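As you look at this complex, bear in mind that one protein chain is not there, while each of the others sits in place.
Our next item is chain A:
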Amino acid sequence: MVRFKNRWILVEFIPITQGTAQLGKSTVGSANSIDGKAIWSALKQSVLNNFGDTGWGAVGLSLTVKYFSPTTNICIIRVARDQHNIAWGALTLLTSIDGTRYLPNVVHVSGTIRHAQLAAIAHNREVIARYRALAENPAAYQDSYNTFLESTEREIEALQD
């Protein structure tokens, strides 16, 4: 009974502009918009640079970017369990995607998609809470974040293995 086991890595990419990290969530569509494909190719380059062709051979077939949200910069990546260290290491050594510098911050690593989804939803909530605290609006202020939270929650729940 040889089941194919995976690791689901939840990463947050923090954009770096002019040498400083932008920690607050920015809804304004900045010039540097990346998507899942760009992340995948940047990760591939990182594996090739740091771990060579053998590293890519170990990881490449099973590496997929399952979800990416440009607004919160959250990415869910699926790797095979046996070599997830290589992929995780390459992710840490990643410095830029498509020319702009990013800081990869791995939030959660889990063996099932369910926990990765839960972690992503919890992380989104945290980010929204942080943004709301920064905005310092009065308590009764209705902002559009609730709808945003709901829509992203639906997107994340819709992920399939």
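As a convention for this text, contacts are C-beta pairs under 8 Å (C-beta built on N, C-alpha and C of every residue); 3 or more make two chains touch, one makes a residue touch a chain; residues count from 1.
We take it that contacts and distances are computed from a predicted model.
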Given the options "AP-2 complex subunit alpha", "PHP domain-like protein", "Response regulatory domain-containing protein" or "glutathione transferase", which would UniProt use as the protein name of the unshown chain?
"PHP domain-like protein"
Residue among A:Thr95, A:Thr112 or A:Asn137 that touches the chain left out of view:
A:Thr95
Selected from A:Leu61, A:Val106 or A:Ala129 as touching the chain missing from the view
A:Val106
Missing-partner contacts on chain A, residue numbers
14, 16, 19-21, 23, 85-86, 88-89, 91-93, 95, 101, 103-106
